[in-house]
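This structure is in structure tokens; I'll ask about it shortly.
The complex appears here minus one protein chain, its other protein chains still in place.
What follows is chain A.
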């Protein structure tokens, strides 16, 4: 990996506001969010459910238009979805009619690569994700953890400068989630890219991130910018150390402010779910 590559993936979010809905149903999801992420950093967005974390992610992915503010990737404004910004959803969005190999190779097909070439690259990535032998399976034949691994591989094949992950392990059981977190860190050391990882799980954020941005309840604002400098490589034992628990308590205190408020429904990174809500022109 050259030094030049490491510089890529610099995110700048300036004075971001996002509103949803029309008329009386209109509400503010995100309020005056300012984030700067240097290329190659692993950042977790931590906050209560419905606070607008996923909304910020959706705006970076280019699926949501901001009402105000600027979104820049390496200095260039973001306007619409692009393969240089990979998006991983909480529930997988693999194409049910494509086999694992074709799902992973999809991005390369869109780039116009020949079949042989894209399949070779897809196989390499499946190897990296520990999914050899499942190339010919359909997504419905895989477990939830494997589906998420394919989903991540499908994003990574485009060599994105930024990987946007929206609670990607939130629907998995505790055991699988731990394995996936370790796998993700392992893969991230090899496929270096900026990661913006949304979660409401404090342990997950502390285990994964270089840095945690804590968000308030809706409308979401950044209320704390927390450096997490545990040495890497990290393993599950880290979660039992005193330093880890000290930071965990700190995060719990921050999120505690919002206790007692009503629980809000989850916001989708693509707005109200339909293709119709995609506001950017192709």
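Throughout what follows, a residue touches a chain if its C-beta (ideal position, glycine included) is under 8 Å from a C-beta of that chain, and two chains touch if they have at least 3 such contacts; residues count from 1.
Going forward, contacts and distances are computed from a predicted model.
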### Listed names "Molybdopterin synthase sulfur carrier subunit", "Carbon-monoxide dehydrogenase small subunit", "Rubredoxin-like zinc ribbon protein" or "ABC transporter permease", with the criterion being the UniProt name of the chain not displayed
"ABC transporter permease"
#### Entry: Selected from A:8, A:54 or A:155 as touching the chain missing from the view
A:155
### Message
Using the document's definition of touch, tell me which of A:24, A:140 or A:227 contacts the absent chain.
### Response
A:140
### Summary
chain A positions in touch with the non-displayed chain are 61-63, 80-83, 85-87, 89, 91, 93, 95-98, 106-107, 109-111, 138, 140-141, 154-155, 158, 268-270, 273-278, 282
